[in-house]
Structures are given as C-alpha cells and as structure tokens.
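With one protein chain removed, the remaining protein chains of the complex are shown where they sit.
For clarity, chains are labelled A, B, C and D in written order, and residue numbers in each chain start from 1.
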Amino acid sequence: MDVLLSILIDGVIYASWLFIVALGLTLVFGVLRMLNIAHGSLYAIGAYAAASAVALFNGFGLPAPFSLLAMLLAALAVAVALAPLLERGLLRLFYGRDEVLILLVTYAVFLMLEDISKLIWGVNPYFVFEPRQLFGNVEFAGLFYVGYDLLLIVLAVVCGLATWFGLNRTRIGKIVLAVIHNRELSAAMGVNVARVYMLAFFVGVFLAALAGAFTSPLISVQPGISVSVIILSFAVVIIGGLGSIPGAAIGALIVGIARATAVYQVPEAEIFIVYLVMAVVLIFRPEGLFQRVQARKV
Amino acid sequence: MTHRKASHILTAGLLGGIALFLVGLLLPNWLLFTVTKAAGYGLVALGIVVLMRGGLVSFGQGMVYCIGAYTSGLVASRLGVSDVFLLLAIGGGASTLVGLLVGPLIARYRGIFFAMLTVALSMVLYGILVKQNAIGGSDGFNVPEPTFLGWAPGVGASDLALYAVAVVVATAAATFCRFYFDSMPGLVAKAVRENELRVEYLGSSVFNITVRNFVIAAGFGGLGGTLNGLALGHVDPLFSFWTTSGEFVFIAILSGHVSVSAVFVSALILELVRSFSNRYFPETWQLLLGAFLLVVILFLPNGLGSLWEELRKRLGRRKPSVASDPGSLERRKEVAP
Amino acid sequence: ETFKIGVVTFLSGQAAESFGVPAWHGGKLLIEQLNAGEVPPPYDTPGFGGIEIEPIVIDEAGGATKQVQEFRNLVQREGVDAVVGYVSSGDCLAVAPVADELQALTILYDCGTPRVFEDGSYDYVFRTAAHATMDNVALARYLSAQGIEVDSIAGINQDYAWGHDSWRDFTASMAQIYPDATVEAELFPAFGAGQYGTEISALMRQGVDVVHSSLWGGDLQAMILQAAPRGMFQRSQGVLSAADHVLPPLGNNMPEGLIIGARGAYGLLSPDTPLNRWWMEAYEAEYDVIPVQAPYRMAQAILGLKTAVEKAMEANGGSKPTADEIRATLRGLEWESPGGTITMALGNGHQAIQPTAIGRTVRDDDGNVVIGDIQRFAAECVNPPADQNSTDWINAGFPGAVCE
Amino acid sequence: MTGSVILQAKGLNKNFGAVVAAADINVDVPTGQRLSLIGANGAGKTTFVNMVTGYLAPDTGDILLADQPITRMTPRRITQMGVCRSFQIPQLCEAMTPRENLLVAVGASGPRFSFFRHAGAQGASEQAAEILQRFEMIAYADRPVSELPGGIRKLLDIAMALVRRPKVLLLDEPTSGVSSEEKFGLMDTVMAAVEGEPVTVLFVEHDMDIVTRYADRVLAFYAGKIIADDAPDEVLSDIEVQRYVTGTAR
Partner (left out) sequence: MLRVDNAHVMIGAVEALRGFSLDLKAGEMVGLTGRNGAGKTTLMRAVMGLVKLREGQVTFGGKDLRKVPVHHRAGLGIGYMPEDRGLVPELTVEENMLLPTWVTPALDGPERLSLVYEILPELREMSDRRALLLSGGQQKMVALGRALAAGTRLLLLDEPFEGVAPALSQRLSDVIFGLRKQDLSVVVSQSELNHSHALFDREFVIERGANLAKTLEDSPA
C-alpha cells in the first residue's frame, strides 16, 4: 500500500516536472507547427538564468523567499531576451516549410544554443540551494518528501490551467486558434499574425525557462542537462497528441507513473519504459490520446 | 519530358563507380576512411530519401543501421565469418527482415507520428542493447577486420579495399534508386506524398507502398550499418540512439530527394564540416555546425541535389526529368507573417 | 621540431564539467609548465627531453564512431606523435584496435573498463591509470577497515557499462568481505536522468545499511541534492566510488559522513609529496580551484609519456624517438605522479596500477566539509596481479593481494 | 440504355453527432443510368458518395455493387471493383504537373509496372497525352497543379477518375467553380468519354440546367433523406424540391 502511494506521489512529482517542460513544447507546436528541439536548450538556459538571478538576489541580501521571485523573473528575462530574437530573427524565415525541415532548424538552434550557453556560463556547475530549503519536509507514506518538490505539482497545475484557460476560454486564445488554422486568412480578417506567433513563442520560451528555473534547485546546472529533457518531453507531447494541453498533462502522468512503477517493480526496464509507453499508446491511438480536429477534406 | 534510359543510368552508375575507385587511389588514408564512413551514412540516408519520396521521414533509422551492424558484427566476431560481401549480405538481410516485420506495423502512421514511432522503436532497441552485458552492453564490441573474397589485405591496403567495397555498394544502391525513382512504381510512391487519398482512390495501396519503401530503407540501413561497423571496427548501442538517426535525417534533408548521388556528397560534407570544426574550434564546433545547418536549410531548401539539377538545366543538356520536382519538401509556401 | 600530442577529452556534453574540461585544463597547464621547464625534478627538462610539446585538443563528445574517425584524422591527417585521451570506456574500446592497426602510440588516460586489456591485447595502446575494479574493491575494504557493520546493501548506478561494472565489482567485493550482507535493490537510472526522486524513495523504503553509487558529475550532484534533504544518507551509509570531484562545487552543501573515493589518491585524498604540492599549488593558482581526479589522471599520463620518451631518447642517442621506441620503454614503466607511483604492471605492461585512498566527508574546525578518516591502499592491495582477470580475482577472494 | 441494377443502397443511415447526414436511403441504380443528385447544402449528397466509395461507413445499411456487398470495403477495393469518383474539392498531387498526375493515375490503376522501366514507358505517357488532349488541358500539361486555376483542377480531378475506365463513376459537383461557358463543355467531354460503354454515372449538381440536360433521373436530398426520385422534369416540379432545393417556388 505504501509502495503504491509512493509510486503515485513520485510519479506525480516527476510528471509535474515533465509537464511544465512539455506544456511549452505542445503550445509552440500547436501554434507555430514547430516541434522545437531547442526547447531543451531554453530549459537549460532558464536554469542557468535562475542560478545567476538567485545569486544576484542573495548578493543584495534579500531574504530567501525572494529566490522564488528571482527564479520567476529569470524565466521572464530569458523569454524577453530570446523569444523575439529567435522567432523574429530566425524561425520566421522558415514558416510554411515542411515540419521535418523545421525540426532540423530547431536542432541547429539547439546545437548553437548549447555552445552559446557554454560561452556565457562556462562548464562549471551552478547550484541553487536556497529555494529548496524554504518549505521544509513533508512526511508521506512513511517517507520524507521535500516540500519544494511538492510545490512543483502546484506549479504544474497552475501553468497548465492558465495556459489551457488562456487558449480555450479567452478571446486571445480563440484568435490563436484562428491563426493555427489559417494564418493567411486570419491576417485578412485583421489579426496581427506576427504578434500572435510572437506571443505563442514567447509563452513557449517562458514555460521552458520556467521549467528550467524551478528545476534548478534540484539539479546541478551544467552543460548537457538539455538533452534528456528533450526526448522525454517529446514523448509526452506525442503520447498526449500534438498541440493538446490536456493531452500533455495526461501524457506526463502516464510517463511519470509508468516510470515510477518501473523503478519499484522492474528497475531494468526504466531506460526504455518511456518509449515502450509511447509505442503502446500510438498502437492504439495513432495520433496520440487527444487528436487534433481536422478540417473536412472530402 | 525526357527519359533517363535504362542503359544511361547503368552506364552512369558504372562509370561513376570506376571513377570513384580511381579517385580513391589518390586520396590520403584519412580521407579514404572518411569517404567510406560517409558512404555508410549515405546509404542509410538514401533509405530515408526513399521514404521521404513517399511522404515519410524516419527519425529512427538508427535502428536498422544498428541491427545491420550488430548482426554482421556478431557473425564476424563470434562465428568467424570474415568475408566482407557475406557480411554485407547478412547485415543487409537482417535489417531487411526487420523492415519486413516492422514495416506493416508502422506503415499506417503519418508525419511526425511515424517519425516518433520509429524513434521509439530505435530507442527500445538501444535500451535492450545497453543491458546485454554479454555483447559489451553500452560499450559495444569490436569487429575484426574483414577479408575480401578470401584476400586479407594487410595494414594500409585494407582502407583502400574497404573503400572500394563502399564505392561498389553505394553506386549499386544509388543506381537502384535512380531506376526505382524513375519507374512507375516510384512515381506512384511519390504521389503518396502528395495525396494519399487520391492514390487510394486510384486503386493503389498506400500501405503496401509504404511498407515497400520502409523495407528498402531498412535494407540500405543494414548495409550502411555493416559497412560502418567494419570500417570502424567497433559497434555499440549508440548506433541506435536518436542523435545518430538525427544525423541521417540531416544528411537526407541536406541532399534533398532530387538526386541520388547528392546523398553521398552530403554525408561527406557533413563529416568534413564536423571534423574540421572540431579540429579548429574544439570548444565551439556545435555552434559552427548549427550555423552551417541553418545556412544550408535557408539557402538550399531543396537540398544539394537541386544544385545538380540547376546545373544541368543551366548547361541545357537535359530538361528536368519526370522525377525532378520543384515543389519537393517545400509545399506551397504561404505568406510569412 | 615538436612532439605533437592529440588530446581527446570531453569539451561539451555531460562529462565536460566533471572530467573533460578539468582534465584538459590540467593537461594544458602541465604542458605549458613542462615546456617552460618549471616542473620540479625529475621532470625539469623542458618539454620531452628538450623537444617542445604541442597539444591538439579534440572534443570527445559524439560517441565512439566519431572518436574512431577523429583518431584517424589525428594520426593520419594531423600526424600526431601520440594520442592521449578518452574518458568514455566505449571510446577506449573502439579506438584501441585502430591504434594498433595504425601503429599509433595511444595513451588511455581516464576510462575505467577492465575489458580493454583483459579482453584484448594491444601493442601501441597503454592505460596509465588503474581500471575501475580498484575503486570498488577499495570501497569494500574501507568499510571493513572502518568497522562498519553491513547487513544489507543497495545500489544506484547509471544504466551503462560503467554503472553495471561498478555495481558488479562492488557487490562481488562485498560478497567476499561481508558474506552475509544481502543485496536489497539495484537501480539503474538512465545516464543523464537528472531526476532521482523515485529512486530515492525506493532506496529509502528498503532502509539498507549501505547505498552504493558510481554516479558522477551532474548526475551525482543532482542525486546528492535530492537525497540529502530527504534524509537518505541518515538512513543509509552512502558510499560513492568516484565522487571527489563534486566536493569543490557542492562545498558545504555536501552531506557529512559520505564515504567517497576518487578513483585514485587524488585531490583531497592525495599524498603529501613535493611533486603533489607543486601540482596542487600550480593548478589552484591557475584555475582558482583544487585539482580533482581528472587533471591528476591527465597529468600522470603526460608524465608517464615524458618518462618513456626521455628514456627512449637516452637509448637512441637523443633524437626524437619513434612510436616503437617509446612503446618499448613505456611497457612496464614505473614513474612518480602527483597521485603516487604508477606502475605499468598489468596487461603485459600496458595497464597501470596505482595506490588509492578512500575517505569520509567531515566538517573541519572552520565548519567546512572536507575529507577525513583517509585510508590509503597500496596498489597491490586493490588491483589484481598481472595474470588475473579482475572479476575472477575478486570472486576468488583477492588471491595475491598485498595490503599493509 | 439502362439494364440490370449495378448499384444498390439499402437502408443507409449515417449520423454525425446530432447531424443526420443519411436517413434510410434506398436507391437502385441500373447499369448505364445517368443519375443526378441534387439537394440543399448539407443535405447529405457528399455523404452518400462517400459511403458508396468506402470513405465513410454507414451506421447501418448495405451497399451492393452488382449484387456484391461492398459496404465496409476500403476505397481502394471499391475502386478496384470499378467504382471511381471525383471530389468536391479536387484531390490532386499539387507539386506535380497534370501530365504526371495522369501518369500516376495510369500507374496506380494499370497492370504491374516494372521497377526498372521509366514511368513514361510502356505506353503510359501516350495514354496520359491522349487524355490531356481529350480534356483540352495540353496548355496546362506541364505546370505544377498548385498553379492551376480551379476549373482546370476540377477537370483534371475528373480525368483522373476516368483513367481506370470505371463501371460506376461518381462525380461530386463536377461543375462547381467552373465558369458558365465551360460547364457544358466539361460535361460534354465527360459524357463523351464514357459514351458507348455501359458506364453508370452519378453526379452531384447544383446547376439545374446541367441536371436537366444530362440526367436520366434525379435524386433530391433534404436533411439526409431522399425527398424525390424520378425523371428530371418530375423532380424539378416537385413542390418540396422547389421549396428546399431549387428555390423556384416562393
């Protein structure tokens, strides 16, 4: 019983982390039709920025709770600095091209960002110790969990709901839907398509950086942290159905719980459980759990 | 509309092969090796080009590459089979078999889902191989040097011998593809990319065509894997890792699907760019490689192969053939916002 | 005329921070100092016997196939006189046969797998560092020497050859020294997983006496960061086979009481010798941080090469020696390094053994986390004798081991 | 020249959520008949065509082709049995030229072609050229389809459906989007192409001039139901048809 509870809580914590990363990915895909490999780098840059920002705040002698604010601001700063640069300066040139071609474009961006962040932050690790000590420990199912880790669940729920609400229940969300469907026509209807793209990409970058920022207290921030995140969040997005936010949430939960189950029950399978889950889901749902509505063709 | 006559394609293949071999005699050893490896990579990428013409891109060709390399490598190191042609047959055969098994399972997937499913399969294989401590786990194992129809070239000659084999295999594969692309089945396969619904309503099976393309691609992948396993003298599970597959896709995109020879040139260019940027900018070679990728995609949207075709048009010797295709990857471009 | 060395190590990716870049830093510094003749005796002749050393560094990232290719490029295109490199075991295994084929002198400076010289034998390939068996044998011996009671163990190791080999050696050694201890859990998270919450829960649920891990770099730092606040190291004694390098970055956030090794007597575990004092001071002066294991191993490779080259020059009358001349002198060679005496004792004189040390993290009087309770092990105590396969040696109960 | 029943729909029902797209559709089509489907927008004409050609499966009911059930067969099987169609929105290979599109049609429907002969060999390109000629598309033959005007696309779509020499030909709004001077020409071409063969033609149409000129029989759809089924004159004078479809009764 305790084991089951543990699997659940560990799985959900892991899923929350994955979901925040996957959320931005699926959003950007939904609007820009771009499966962004560089999302992983943006995650890493978010983590770096958070580390720098927290250090800066500490330098000001601000109390520890401010480090959370610092992380938030760091993610925002990354989005402000990079989203326009990447979207306006680069990705824009490739809109309308084939999806796979764009995938490669983002791969190139990924390679470049890897080296660029190395040029900025070097190879030495950064740590963000303070935030994780803020919330103490919580006992659950006979084990101690760090309060901060549970906070990630809250963060994931908040991000997910906010994005979903923004997209489905607000006017701007509906405008985004129009652009997703037909950007040319939306422009003719008066929609400033460039701004919508910019906005979606901005939110995507922000979510990636936010995920990195709030993960930074858990990890050692150093080169290479982007790689494993990418493929995992891709798997989540694919399982959930490209462009679907509820899909990403459920995909993340499935992956998180499957992985936790594997760790407890069949540790040997951990390395490929994610791919196995993805393959199984795709066998039954060839386009993921939540398929996009297709316009009538015939 | 012009035909590439069958005899023309054959002659071109034969002359190309001989020319390449003669060039090989002049190349320094490191370049010889690089070209051999590029040929192996190019073979796998050629498989992706075959799939691409049918509208699909596999991001998991590492799987068949790895299966070819592992099967031939195990046969060579455990069973002592050393003949390069036998090993190629075994490696290519094993991957073809896997293609036949896997093809029908994944042929109904499209677009990014097909790509990701192939990634998933290749990563499962990776995960399994990493656990196989009996065959070296994640470190892989070494493959002994091959013999060539009974001849065991000593140090120095073996690079050239393997290069010659690579040239033979690569030109044979390229010639086969040229035939296939220009043929009626090839044209119908290309129509699948454009409009599957229509192809079905004309009475052809999109499913069968996809399986066929996948099997061909798998066979090429197996050949490429075998060739590289032998050239490197080592195989490991990374052969099936997604980054390896990503490189194959990159080569395929870089070459475009107009020309079959462009694939091998692209593979070589990628190898050289990577090697020299690593040599001269060891700390920032990824930056350079990334920039190179962007520049190529930006300025050669239809790949290097389109340069050939362009050149051919300029020279005015031939008009574009049926197989040439101005649309290529670039479907109708919408107005960018 | 120069002596060209191709240096291959991770400059990008996950291993850059912990191994690759510090190793290259160490190598660059040492080569500069050697060329300037600033290194203390017996290494005070400039360069290699007066010949200037010229390094060419290559990034090891990208997998074994790329390394084979770059190795060929180094040898055949750049014409290096020797290659010193490879952190990854897979790269070592892949490059070794090629080195022999090209007759290119190659020194593996870091990788850990015993397989290189136990499964094969090479003429031009040398490894100037002990293989990984030593690390885990020493850990087990340390536990018993410190009188720690162990009834149950569990492991968390990365899911690739290094993790599997380390865990195998550790459990085998424990089976010899603690025959009654049971293995309760063996977890193999993926390389670069970064998130270990589930594993930590699973391990804590077992409540074993000892948790073993061969994690390194960012993975290890993340695991420690995630495990420590949850009290895992209070519940179980943590033993980490290759962890010294996480101490400087984690600093006082490193939990106390962890038993850690450095895959040699390196850094805070290193012996107090004049050579080592010079090395630590020079490194710290240059990079503002103490050298950890990776630069030590790079240094011992270069110093070994220097010794062999100069010995070969003595024999051939002072001209730049050929690869064949150097490999003849390098075989079975013995030399001093900052981490102690290196002896090319195994693998027909191609594989080094070296003394090692294990310690425990403690808080010093200033409140800083340092390594205490250091215990040193002679090379012959924790390495198999020349004619034995390491796994067999452990399983046979360490026959022929010589411990003080 | 109508003969035995070639196509039979028995009790077809199809709902999309709350929308009824087919409600108890029963039709017998004799061989060689020219049958026009008319109806209000959204009445279920395309749905009917889609069900007959296997694109959609009816919720209930059966479809028989020459007494053989084809109800849940794939479009490909049904096509191979001699039922071909064109589309309301032309389904073409956009990056290819009309010539290549027709070659594809020949290749997809013809006998097995060799892997080692050029696509244009074995009579295929002659066949394509002949069709281009017949449909007066020579001027557009070698421009990418994506650049062609709507009417030509429509024509090409129909031409591709004809390559296989079908037994039953279904045309979904063949003349919509075609300019008024060309409509009759187009229909004449199509009808001429099937002249002299016992081809059954069903076409969806909104232009009543076309209907009266080319149809032997008219089916009028409204809200998924057939509200009239008779000779053109009878149907067009039906009061319900006039109210819901043609709009002539007000």
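Following the convention adopted for this analysis, a residue touches a chain if its C-beta (ideal position, glycine included) is under 8 Å from a C-beta of that chain, and two chains touch if they have at least 3 such contacts.
Values in this document were obtained by computation on a predicted structure and should not be read as measured data.
**Student:** Touching the left-out chain: which of A:L4, A:L119, A:L161 or A:L185?
**Tutor:** Of the candidates A:L4, A:L119, A:L161 or A:L185, A:L185 is in touch with the missing chain.
**Student:** Could you tell me which of D:E94, D:D157 or D:E173 touches the chain that is not displayed?
**Tutor:** In the full complex, the listed residue that touches the missing chain is D:E173.
**Student:** Kindly note down the residues of chain D that lie in touch with the hidden chain.
**Tutor:** Contacting residues on chain D, toward the hidden partner: 16-17, 19, 38-43, 46, 88, 143-144, 146-152, 173, 176-182, 206-208, 243-248.
**Student:** Residues on chain A that touch the omitted chain in the whole complex?
**Tutor:** Counting over the whole complex, chain A touches the hidden chain at residues 171, 174-175, 177-178, 181-182, 184-193, 293-296.
As a convention for this text, only the chains that are shown with their structure count from here on.
**Student:** So which one's got more C-beta contacts, A-B or B-C?
**Tutor:** Pair with the higher count of C-beta contacts: A-B.
**Student:** Between chain B and chain C, tell me the centre distance in angstrom, where each centre is the average of that chain's C-alpha atoms.
**Tutor:** The computed centroid separation for chain B versus chain C comes out at 38 Å.
**Student:** Please compute the C-alpha centroid of chain A, do the same for chain C, then give the distance between them in whole Å.
**Tutor:** Once rounded, the distance between the two centres reads 36 Å.
**Student:** Please report how many Å separate the Cα centroid of chain C from that of chain D, as a whole number.
**Tutor:** Computed value for the inter-centroid distance: 75 Å.
**Student:** Among all residues of chain D, which ones touch two or more of the remaining chains?
**Tutor:** Those would be 91.
**Student:** Give me the residue numbers in chain B that touch at least two other chains, ranges are fine.
**Tutor:** In chain B, 130-131, 197, 283, 285-286, 331-332 touch at least two other chains.
**Student:** Can you list the residues on chain A that touch chain C in the complex?
**Tutor:** Residues 2-3, 6-7, 9-11, 13-14, 17, 114-115, 118, 123-125, 127, 129, 132-133, 137, 142-146, 149, 215, 217-220, 222-225, 227-229, 259-260, 263-264, 267-268, 270-271 of chain A touch chain C in their complex.
**Student:** Using the touch definition from the top, list the residues of chain B that touch chain A in their complex.
**Tutor:** Those residues of chain B that touch chain A are 57, 105, 108-109, 111-113, 115-117, 119-121, 123-124, 126-128, 130-131, 197, 242, 246, 249-250, 253, 283-287, 289-291, 293-294, 297-298, 301, 329-337.
**Student:** Which residues of chain B touch chain C in their complex?
**Tutor:** Result: residues 28-31, 33-34, 37, 130-131, 133, 136-142, 145, 155, 158, 228, 232-234, 236, 238-239, 241, 243-244, 271, 274-275, 278-279, 282-283, 285-286 of chain B touch chain C.
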